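Excluded from the complex is one protein chain; the other protein chains are retained at their positions.
Here is subunit A:
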């Protein structure tokens, strides 16, 4: 039946326009199979129980933390504590004094090193700033191009300097990889 002849339709079924859809002529749906409500309930219960069991198991395991071996003193060491302590003569006054003096000297040395580093950085920055200022005097465009960030340098990775020169075309031998870490379920 053509759906687009309103005059005809209105004369046929004026109160139910949805009947004009193609499903109007379809075969009636099959009757749904009814299950016994007792069986349904039983199934649902089983499902719930299974889930509850899983949750309980997870909760129990959550409390069980992985031991950190490094933080536990091995029993062997506790047993042999006395056997393993060193018997040392107490340090004399002069030795202690010397140590303190050396530590002070060390502080001064590190401080001077740090100051030197800062001076170097200052000098480099000054040199660069001077160059940039001169560039700005020449041309604003070149200056603007120079102060942009180079995306190729981010993230910055540096390698070396190396202690010994690298051996040309050296292929390092393949080692065997054995994972000995314990499994914790």
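Here are some notes:
We adopt the following convention: a contact is a pair of C-beta atoms (placed from the backbone, for glycine too) under 8 Å apart; a residue touches a chain by one contact, two chains touch by 3 or more; residues count from 1.
Assume contacts and distances are computed from a predicted model.
The complex includes a chain that is not drawn, and of the options "E2 ubiquitin-conjugating enzyme", "Pyruvate dehydrogenase E1 component subunit alpha", "Nudix hydrolase domain-containing protein" or "Trafficking protein particle complex subunit 8" the UniProt name matching it is "Nudix hydrolase domain-containing protein".
From the options A:40, A:55, A:115 or A:147, the residue with contact to the unseen chain in the full assembly is A:147. Counting the whole complex, the residues of subunit A in touch with the unshown chain are 77, 80-81, 83-86, 88, 99, 102-103, 105-106, 109, 116, 120, 123-124, 126-128, 130-132, 134-135, 138, 142, 145-150, 152-153, 161-165.
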